[in-house]
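Left out: one protein chain. Kept in place: all the others.
Right, chain A next:
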Amino acid sequence: PPTLSATRPGVSPRPLGHSPAPLGRSPLPTSAIPPRGGRRPRLHGNAGHAPPPSLPPPRSARHRPGGAPSWLRHHAATPSPWLRPTPSERGRSGDGGGGWAAGVPGGWPRGRVPGAAPSPRRMYRKEKSIQLKSSSAALYNNLSVLRLPGRQLACFGTVHGPSVNLVSAAADGLGFSHRQLQAKEGGMAVSTSILTQAAWCVLPSRVLLVLTSQKGIQMYESDGSIMVYWHALDVTEHPPGQAVFARGIAAAGGRFICVGTSSGLVLVFDIPHKGTNITVSEVLEQHHDAITDIAAELGRAPDGAGDLVTADDSGTLCVWSTGEEFTLLSKIPAFGCTCSSVKLWNGVVAAGYGNGQIRLYEAATGLLRAEVNAHARWIYALDLAPETGKLLSGAEDSFVHVWKLSRNPETNDVEVEHCHAECVTDTQVCGVRFCDPEGHSFAVTGYDLSEIIRYGQA
């Protein structure tokens, strides 16, 4: 797969981010989203070069809820570079100039060199975003996706303060339904507790939506309609001066849901096929720092490789084998950086760290297999597509990268290559997820962003 064009020297570059329409193919579909402030998009047709636009006037009309359905609203976030066409692209981009001009930050006057050569063919292109009722919080792994292939639906979830945004999107991109759930205390009172994470846990018999907060752990039916279980955190377990919260959610062993706490405990919940009789089956006590993320084996584990990995604030990773009793198989020591996100695939642990590195380890032995200087700032989320071994990473540096993991059949060495990069302009990415098991499409959200940006095959 081609890598991106090299950095142009002497310029503080911005990614072009447009998706090319190779000759012979139809141009990008015209976006149905009307721009703000009542300005209509100017469709250029094949006019060729157009002069760079002047700075748009500040928007006077502010977006208000109600009125047009959410998917029709022009998103308020800084438009991604996809909406910022180069002069040579203007002719092909269906969105024209008017669509992107509304509220675009600085654009050309920021000292960019317009008219640069178009990028080589890219793997992904931006698709229609999904609007959220509220913006996403800057918390690790703050995007969860549930695919319901039978019903042609995908559900997305991000947390914001005491509530979680749930959006169901139809595959044809035409229907959206929203729901917001609140963090609760044990009783009926609505608490001021902040949610740290929301994730769907897919088990063979059922799917549960799990929310972690400063007060405890809530489990709902997958559509968020009914709460089936509530577990309050034991505040006395935590020394004073230490934050109290739950964080890190994963379904494991076809039967359990594991959730981490800020004191380093991992609670293992035994989930019955149906009903609310959920119990704590075990408490794992190998971590001494707040749990950041938990991941179950997504592919097929080789012998002795375990099927669960837990990560904490210090950067320590523990590999477990699940069952009636969980067994610790190996402990991968920290190297001074927080591990904020972790994935496990075919016996390979992929871990994202606060120094922007992604590291790959053998789950069975803890051996370091690859070190990637992936991001310029703290990594916030990883995801993995089990059918292809594609790895997705998102960080505070505004970048989202797609990587490909593989194993050399002769040497058994783990290989990783870079496939694709996206820059979500002026956004600190806090959640990334593949939307299908092959990794043909993925979704991204960021701090203060009231939308989920989607990318599909180019």
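Please note the rule applied: contacts are C-beta pairs under 8 Å (C-beta built on N, C-alpha and C of every residue); 3 or more make two chains touch, one makes a residue touch a chain; residues count from 1.
Keep this in mind: contacts and distances are computed from a predicted model.
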item: Among "OSCP1 protein", "Mitochondrial 30S ribosomal protein S13", "Pectinesterase inhibitor domain-containing protein" or "Alcohol dehydrogenase-like, C-terminal", the UniProt name of the subunit that does not appear here; value: "OSCP1 protein"
item: Residue, one of A:E221, A:D234, A:E285 or A:E371, that touches the chain absent here; value: A:E371
item: Full-complex contact with the absent chain, from A:S263, A:S341 or A:Q428; value: A:Q428
item: Sole contact to the chain not displayed, among A:A137, A:L233 or A:A363; value: A:A137
item: Selected from A:S222, A:Q286 or A:N355 as touching the chain missing from the view; value: A:N355
item: Among A:L146, A:L181 or A:V414, residue touching the chain not depicted; value: A:V414
item: Option from A:W200, A:F399 or A:Y455 whose C-beta touches the chain left out; value: A:F399
item: Missing-partner contacts on chain A, residue numbers; value: 3-7, 11-16, 55-56, 58-60, 62-63, 65, 76-78, 103-106, 110, 133-135, 137-139, 160-162, 190, 192, 194, 196, 214, 240-243, 245, 289-290, 292, 312-314, 336-338, 340, 354-357, 367-378, 397-399, 401, 411-418, 421, 423, 425-428, 447-448, 450
